[in-house]
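Left out: one protein chain. Kept in place: all the others.
Showing chain A:
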Amino acid sequence: MEITGLLFYLVSVLIAGGIYAVLCLALNVQWGMGGLFNAGIAGFFAVGAYASAIVTTAASSKHLGGFALPIPFGLLAAMIVAGVTGFVVAKICVRLKSDYLAMASVGIAEILRLVIVNESWLTNGSLGIAGVPRPFGNLVQGRAADLLYLGVVWLCVALVYILCQRLYVSPWGRTLRAIRDNEDSARAAGKDVDWFRLQTFVIGCALMGLAGALSAHYFKFLSPSATEPLLVTFLVWVMLMAGGSGNNRGAIVGALVIWFIWSATEIITSRLPPEWITRSSYIRMLLVGLLLQFVLQKFRSGLVPEKSPKIRSD
């Protein structure tokens, strides 16, 4: 029992780790390749989660739709809606310089949160959406379903990885890195900086939406208070910085390493007396905050540093 229990704990850690890996890859497109600071990750994550939930749940009077469509449509809808949201935001904000974009992204996350909490015709407000289906939910139940879902999540991670890797080595990715490293010279070389930035932002947001959808189908229930938005955003940043920003493999490694540390400390602290359990989560957050400072100062290139692809001359 102990062993199978542990095994399935590992499965749940890996599922969440996979979702964080998608988020991390998405942030790597925006920050690692494009140099765009986004502090509103949780906002786009939530948009994706709600989009997929609304598309795939059974019809309900409590929120919009319930269109009962198959789950792949949900994932697709999540990417489209999050991508469109990202497009609207980018259209306005992408011209802003780094620090200003950072400030604006905090506001964007706040506005998305307000919409989700207040527009109950759309999202059922703070009561949330229940009965979000799992893929193959009527075929398998219980722990086998978790195992199957693990496969689904990591299939998505693999696909997103391949996509990001293709983007990275393509001429498009090269242009992006040129803009990131020296905007003026890229502009002088005739690149439309704003247009590239906008594309980057939209692709990143769409992938964040996909991650949100994956989490909605995992937990089967969705409410505005289900996650601590700032914590998610912050963890993803720490993961990317620790893993190596600019490197897709680094993004995945960082997501897994930080998520394993986060989960392992949870096992240890769960043995503490009850009055210490809540406190221990604050201590963990404090330590992750300190870890970020360490990474920024001493370990900036991360576990798997960025390595620009060789230029082929054929």
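Keep this in mind: contacts are C-beta pairs under 8 Å (C-beta built on N, C-alpha and C of every residue); 3 or more make two chains touch, one makes a residue touch a chain; residues count from 1.
Convention: contacts and distances are computed from a predicted model.
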Of "Porin", "Amino acid ABC transporter permease", "histidine kinase" or "Protocatechuate 3,4-dioxygenase subunit beta", the UniProt protein name belonging to the chain not shown is "Amino acid ABC transporter permease"
Specify the residue from the set A:Tyr149, A:Trp237 or A:Trp259 that touches the hidden chain.
A:Trp237
Using the touch definition up top, pick the residue from A:Leu7, A:Ala58, A:Ile111 or A:Ile268 that touches the left-out chain.
A:Ile111
Please output the residues of chain A touching the missing chain, sorted low to high.
35, 37, 39, 92-93, 95-100, 102-104, 106-108, 110-111, 114, 117-118, 230-231, 234, 237-238, 241, 278-279, 282-283, 285-286, 288-290, 292-293, 296-297, 300
